[in-house]
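Note that one protein chain of the assembly has been removed; the remaining protein chains are unaltered in position.
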Amino acid sequence: MAVVTTPGTGTGARRLRRVAVPALFLIGGLSVPTVVTNVGAFEDRWFPLTTMVLCGIFVMFTLGLNIVVGYAGLLDLGYVAFFLFGAYTAGWLMSSFFFQIDPGIHIFDAAINPDSPGINLSFWIVVPIAAVVAAIAGVIIGAPTLRLKSDYLALVTLGFGEILPQAFRNGESIKGFNLSNGTKGIGPTNPLDMGWLSWTGVGKDAINVFDYKTRYYVIFALCVIFILISLRLRDGKLGRAWLAIREDELAASLMGVPLMRTKLWAYGVGAAAGGIGGAFYCVSLGGVQVDTFNFQFSVIVLCMVILGGMANVYGCILGAVILTWVNYTGMKEIGNSVNNTFGTEISVPKYQFLIFGIVLVLMMLFRRDGMLPAARQKHSREIDAQIEKIGTEGVA
Amino acid sequence: MSDLILDASQIRVEFGGLVAVNDVDFQIPTGSIVALIGPNGAGKTTFFNVLTGLYRSTAGTVMFDGQPIAGRAPHQIAAMGMARTFQNIRLFGTMTATENVMVAMHAHLKGGLWQTIFGSPGQRREEQAARDTAHELIDFCGVNGDPDEFAKNLSYGDQRRLEVARALALRPKLLLLDEPTAGMNPQESDDFIAFVRRVRDAKQLTVLLIEHDMKVVMGVSERITVLEYGSKIAEGTGEEVRANERVIEAYLGKAATHGAT
Amino acid sequence: MSSMSQAVRGGGREWNATNVVGVALLGLIGLWILWNFIDSPTQVIQVAILGLCNGALYALIALGYTLVYGIIELINFAHGDLFMLGSVFSAMIISDWFGQETSNPTGWAVFALTFVAAMAFCAAINVSVDQLAYRRLRNAPKLAPLITAVGVSFIFQNVGIIWNGSAPKSQNAVLPGGSLEIGDVRVPWTYLFTVIITIPLLLLLTWIVQKTRQGKAMRATAQDPDAARLMGINTNRTIAFTFALGGAMAGAAAIMYLQNNGTTRYDAGFQLGLIAFTAAVLGGVGNLTGAVLGGLLIGLIQGLNDGAPHGLGQEWSQSVVFSILIALMVFRPSGILGSPTSEKV
Partner (left out) sequence: MATNAHTGPMLKVENIHVYYGNIAAVKGISIEVNAGEIVTMIGSNGAGKSTTMRAISGLIAPRRGVIEFEGRKISGMPGHEVTALGISQSPEGRRIFGRMTVDENLDLGAFLRNDKDGIAEDREYVYGLFPRLKERIHQKAGTLSGGEQQMLAVARALMGRPRLLMLDEPSMGLAPMLVELIFNTIRQIREQGMTILLVEQNALAALDIADRAYVLESGVVKQQGSAKDLAASDDVRKAYLGG
């Protein structure tokens, strides 16, 4: 592995940490499904595998957004667009939705009915396609807007995040062609296929609807791959260029960093993760619903990045896991416990937005760098009153 | 190689109605050290910004190393071999000294996205070589602090030197230094003069500096161009410039020459 | 940075490809309106007037964005939700406190009272948020206050859910119902009232900003906070005052919206806020006249899109507005009236 030149990597303790943290993460992550087995038991009630799978999906999204916001410093409030593209790509390519194609195309798929019409590709083929589709969408959205100032960029990405779901909601009949099936969504999609693993004895052609264990392992593996990509990119030429742009765009360009291209790469890579997460989400739920794609999603993923620690991969993972858990299980269970103990009837999930909002505000006010700040941010607590002065001479 | 690394003719920059640079001709012989001086607000930094592509001049052409720079983005001009430092230090504060220097190698490094992701042997070798070069440059420029320290935590002098190291990582043909000795004491300034000479000789490049400190200017430059409110008022060797009536006037102020009597 | 982009754009306007496409787009929109008009003039006039009345609402909200952006360059994300809280607050006073259900002289008095109360309510909330949150972030990187604003927007929405419920609630109008009919064109009275009330508010706002001492302080702070401090201006108080003005406009918009639409919903602010922000950008963010012009234009375009014979229909309303926003950002980020050196605030 390349040597990371963050300050103080030389010391033994740091080196140990560099090995220990990923190892603990791997062991912990892999053991989750073996711990959570007894249906109805405490651990299943508080940490059900369904939620753990969702955690994995949100880790993927958070890491993707982290590349855009954390690494490159570009505020994207429309990340939902990439989620959408990934999910619909899976919907289109893994179901009988395009019934016009009959007999259907079947490639290593796990369709219940092997003669079903439509495009039926293996999930493992769809994953790279979804990544590419989302990345292209990212570049298309990014290209005209990346020269905007940060806050304007946020607004434009938000605009795309609003237009696309509306387009898919209304995309039931585009000149008679049904692209998105409107509010009804696309489904059911073919199950996740694990046939290619059959030689190990683990895999089966199609995993059962209730097999969250396999699902968990799949998203866990996808996340691990993207974590590695994130870490490698950060330490390479591109990652340096991203950080430089985030620090001082003008100086970066004067040091030979092409601004547009570098920013577009950030958009593309970040979007690809959104696409992969989206495709898995679709397959995991067995379909796509257009109402899933809203602005709240974009903000929640942003919250995860910020809560965990911008530009820190492990921080992002932590942020994603915590907030997903709070969102899907924690809030409900805490509410139940409170109500059971005190005999009250408070609907805690009703306060979801409030909690997210407060988290965002408090983090910005008191701990802007997140729970696990990237090493490089630790020192930046103190705000430099750097005076932007270049070129003011003579302008007055 | 042409004799002139830079040939700017009739450069004019206007902001709204204000003329910041007024039809300036400016040549830099390859391999020389030249200085651009003038009072604050004379248009020196504006002129730098035109050369590096930040500003588009209202009129005039700039030929750099035999090629026009018109229509090129700042990063393209940088990649052609024009590197600069800044009047107010502009390092990437939360990147290490080494990383700062490595950013400037961007244009020379080949490793793309896929090589980086898969960690191809070529990419690793290249990264290692880049890191070594960065350390050499940091040494060469005399940065005393830890190369793995964040740029913002380095001392002021180290930050100034690191900016030069970063600029050198571009493998420049022309190095532009914008008030490099601002905030330095005389001893540091003297060291800096020696350093600029050393850089020029070791890296075989051309240096253009903007300075205020006359002592530095006289000590290091082979040719001096004097700007005053956007116009060139004198040009020549240190001796010539120092003897020039208009320069004395611009620098000492008329009030002094008259009033003091 | 800004001085750089200004300089690069410098000189006169350059006639490049982006501009050509931009002008072509404008031309197409013009042709589309003409086409609609020739097809069905009455319908077009009808929807245009309704659109403009809605536009007056957008303008009021847009002013809040533009004032705040003008002075601290913050896109106040929570502004739309502030407007929503204002509408729920107004409904509470009118229905719950006074139990007013119909339009009669008492109702009008209640309306007048609520009008003032809503403005004060929104102003107070806006100022409090500024002092509690944004004020501490004045020197922070730009991203920090923006994200804070997003957080505040979430908080407001949740307050809206708790206060108003998660489903839309139908509310009574206390202003006279019915419509003004001119030929085949009918305009509801409440819509007209919106316009009638908006105009003096705008004049008052312009007077405050242009003529009063506070307005002077606002303009100075917007241009150069440090220099303003050197003049003895308490910039923090000036910024708070600006938030108060913006909030008051949102309060006025809120009660008028309530009278027009007769519903309160917790997510009304998100949509309307975004539309209003687009309006502010369209007019040139930071420019008061621009915000009003932008609001009216967006209202008009939206009205035509939703109701004209060749419009895309209401289900595309949002997309049309945001497409305008995106096109603007690409072709003319400074808006219609804005220019890099234009008057801020």
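Chains: A, B and C, in written order; residue numbering restarts at 1 for each.
One rule holds for everything that comes next: a contact is a pair of C-beta atoms (placed from the backbone, for glycine too) under 8 Å apart; a residue touches a chain by one contact, two chains touch by 3 or more.
What you are looking at is a predicted structure, and each value in this text was computed from that prediction instead of being measured.
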| item | value |
| --- | --- |
| Residue in contact with the excluded chain [from C:79, C:219 or C:265] | C:219 |
| Sole residue of B:175, B:193 or B:217 that reaches the chain not shown, by the stated touch rule | B:217 |
| Touching residue (missing chain; options B:23, B:190, B:235 or B:249) | B:249 |
| Interface residues of chain B (partner: the chain not displayed) | 16-18, 39-42, 87, 89, 93, 152-153, 156, 159, 179, 182-186, 188, 212-215, 217-218, 228-229, 238, 242, 249-256, 258-260 |
| Residues of chain C in contact with the chain not shown | 213, 216-217, 219-220, 223-224, 226-236, 341-344 |
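Here, only the chains that are shown with their structure count from here on.
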| item | value |
| --- | --- |
| Innermost chain, where centres are averages of C-alpha coordinates | A |
| Numbers and ranges of chain B residues touching at least 2 other chains | 13, 15, 49, 54-55 |
| Residue numbers of chain C (touch at least two other chains) | 4, 7 |
| Complex contact set, residues of chain A against chain B | 1-3, 5-10, 229, 232-233, 235-241, 243-244, 247-248, 250-259, 265, 269, 376-377, 379-380, 384, 386-387, 389-391, 393-396 |
| Chain A-touching residues of chain C, taken from the complex the two chains share | 1, 3-4, 7, 73-75, 133, 136-137, 139-148, 150-159, 161-162, 166, 270, 274, 277, 281, 315-316, 318-319, 322-323, 325-326, 329-330, 333 |
| Residue ranges of chain A touching chain C (in the complex, touch as defined) | 73, 75, 77, 144-145, 148-152, 154-156, 158-160, 162-163, 166-167, 169-170, 249-250, 295, 299, 302, 306, 350-354, 356-361, 364-365, 368, 383, 385, 388, 390-392, 395 |
